[in-house]
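The block underneath contains the structure these notes are about, expressed in structure tokens.
Missing here is one protein chain; the remaining ones are kept as they sit in the complex.
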Amino acid sequence: MKIAAKKIYIALIVLFLYAPIGTLMVLSFNASKTRAKWGGFTFKWYIDLFHNEEILGALLNTLLIAFLSALAATVIGTIASIAMNGMKRRTKSVMMGITNIPMLNAEIVTGISLMLLYISLGLKFGIGTILLSHITFNIPYVILSVMPRMKQLNPSTYEAALDLGASHVTAFYKVVLPDLLPGILSGFLMAFTMSLDDFIITHFTKGVGVDTLSTKIYTEVKKGIKPEMYALSTLIFVTVLILLVLVNRSPEKRTRKYES
Amino acid sequence: MTSKSKWLSAPYALWSVIFIIIPLGMILYYGLTDKTGAFTLDNIIAITTAGHAKALRLSVLLSLVSTLICFLLAYPLAMILANTKTNKHHFIILIFILPMWMNFLLRTLAWQTLLEKNGVINSVLTFLNLPNLKIINTPAAIVLGMVYNFLPFMILPLYNALAKIDKNVINAAHDLGAGSVYTFIRIILPLSVPGIISGITMVFVPALTTFVISALLGGSKLLLIGDVIEQEFTRTSNWHLGSGLSIVLMIFIVINMIASAIFDKDGEGSML
Partner (left out) sequence: MIGRSFVVRKGLPDMKKRTLCPIYILILVLTFMLTGCASSDNGANGQVIVYNWGEYIDPETLDMFEEETGIKVVYDEYETNESMYPKVESGAVAYDIACPSDYMISRMIQNGMLAEINYNNIPNAKANIGAQYYEQSKGFDPENKYSVPYCWGTVGILYNQTMVDEPITSWAQLWDEKYADNILMQDSVRDAFMVAEKLNGFSMNTLDTDELHVVMNSLIEQKPLVQAYVVDQVRDKMIGEEAAIGVIYSGEAIYTQQENSNLVYAIPEEGTNVWIDSWVILKNAPNKENAEKFINFMCRSDIALMNFEYITYSTPNTAARELIEDEAIRNSEIAFPDLSQYDNLETFVYLGEEGDTLYNELWKEVKAY
């Protein structure tokens, strides 16, 4: 009874989170161009999608920016976490405070201030400037997920490795990194996700002719979102979902075997 | 701090000076000057004008309500999840991150489709002969939009904080004769405080500065402080006033920094 109640509760929350996504999926099969009317079932938008170079180009940009910025943020953020861990309490809180700023500041303020910065530095607006901005707002997510792992590290294993003759580099890669890895991975994932979803900061720091899916969607609002966008979102979502299920299936089996 | 860890932190320190501190300085400069470049506090004091003060009050109120709802929804969920015996922690986290892979604007538009007078939910209700829902273009719809968009940011830190609690501590409390309620109040709740603080911040501050949600779900009938700032920047091109008002909002960020410094000394209430 109690377990059933718990399951129902989880199901309700998940339903709440996924209801709009289901709606978008349904809309991707809507033959009518407007969101307000059901015009029958169609696959047309999926076919159109693959002929729409603009959307596919934007998708490529989006993925490229998300991947590179998440990667860079992960490297910088992980090193920063290691460094911050060894700092004095006060220095550390100041650093953490600064780290929180891009996450908590209104996006529009971050966007405009970065635009002003690039203008004063004389940078050419393009994918590069978007990348710099995304790295900036991604780093906090990495730091916030690596820091707690850092705390859980058992320093004696590292020392043991050194005592047993491992070099610092080997000891780091063999002992410290594996422990940090889950934190680093979730930081990367979070950074990737935040980069995918950003519009405002991208808008102010992008160059001419460079579009991401978000900026494309926002300019489409004027004449109505193209149903191809719904189709693309559905595809992205389903792909990730399938990947997720596949990835999570295999290690679980392995561990079970291991446990028994 | 050792000199070596200083060395190691140099790249990030440099990065944050260039990409966080200097831009912030620019906003400060805009906020504290007028169009001629002369120093003024007018842009900060502008928060006290009737319209702005009302917008700020309303934003704080709606954000507080949303944060509270998020907390009440997320805490039991995080407890259930944390107590589930699983090695699929990443899977659980991903379930709550995954909705963000659909574009934010599309998700919010989808809520409009769901909530509208002739929307999906009302069509279902009509079909079942139930009374219709009338929350689109009301503050309730804005709260719903905020709860929807920021709920994952509450669930994840709570889940992390709760999952870290050593089960032996709880068992020990039970063994010593503590009831479930007592254990919860004296052990679980205090140990999850870092997660709570982190969750509250991650929901409250973005909710305070949002503007898309109030436009799409609130019908732009309520003016929130995020709307004002956005309009000063993009529609009326008064960057000085926009910056001044943002500086006022930064007070909330400072409060948050102090709160986390007090309650979350070791940064345990992290997102992931």
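Letters A and B mark the chains as written, and numbering starts fresh at 1 in each.
In this section, a contact is a pair of C-beta atoms (placed from the backbone, for glycine too) under 8 Å apart; a residue touches a chain by one contact, two chains touch by 3 or more.
Source: prediction; values computed, not measured.
The omitted chain makes contact with just one of the residues A:Ala66, A:Ala83 or A:Val109: A:Ala83.
The chain omitted from view is touched by exactly one of A:Ile13, A:Leu59, A:Met115 or A:Leu189, namely A:Met115.
Interface note: of A:Gly97, A:Gly126 or A:Pro182, the residue touching the hidden chain in the full complex is A:Gly126. On the side of subunit A, the interface with the absent chain consists of residues 32-37, 54, 68, 72, 75-76, 79, 82-83, 85-86, 115, 118-119, 123-129, 131-132, 135, 153, 155-156, 158-159, 162, 167-169, 171-172, 176, 207-210, 218-224, using the contact rule stated above. If you put the missing chain back, the residues of subunit B touching it would be 2, 4-5, 7-8, 11, 35, 50-52, 54-55, 112, 116-118, 137, 215-216, 219-221, 223, 227-228, 231, 233-239.
One rule holds in what follows: only the chains that are shown with their structure count from here on.
Rounded to whole angstrom units, the spacing between the C-alpha centres of subunit A and subunit B is 17.
Contacts from subunit A toward subunit B in the complex involve residues 6, 9-10, 13-14, 16-21, 23-24, 27, 35-36, 76-77, 79-80, 82-88, 91, 93, 95-110, 112-114, 116-117, 132-133, 135-136, 139, 141, 144-145, 147-148, 151, 182-183, 185-187, 189-190, 193-194, 196-197, 199, 213-214, 217-218, 221, 225, 229-230, 233, 236-237, 240-241, 244, 248, 251-252, 255.
Contacts from subunit B toward subunit A in the complex involve residues 1-2, 5-6, 8-9, 11-13, 15-16, 18-24, 26-27, 73, 76-77, 80-81, 87-88, 90-91, 93-111, 113-114, 116, 118, 120, 148, 151-152, 160, 201-202, 205-206, 209, 211, 226, 229-230, 233-234, 239, 242-243, 246, 249-250, 252-253, 256-257, 260-261, 266-268, 270-272.
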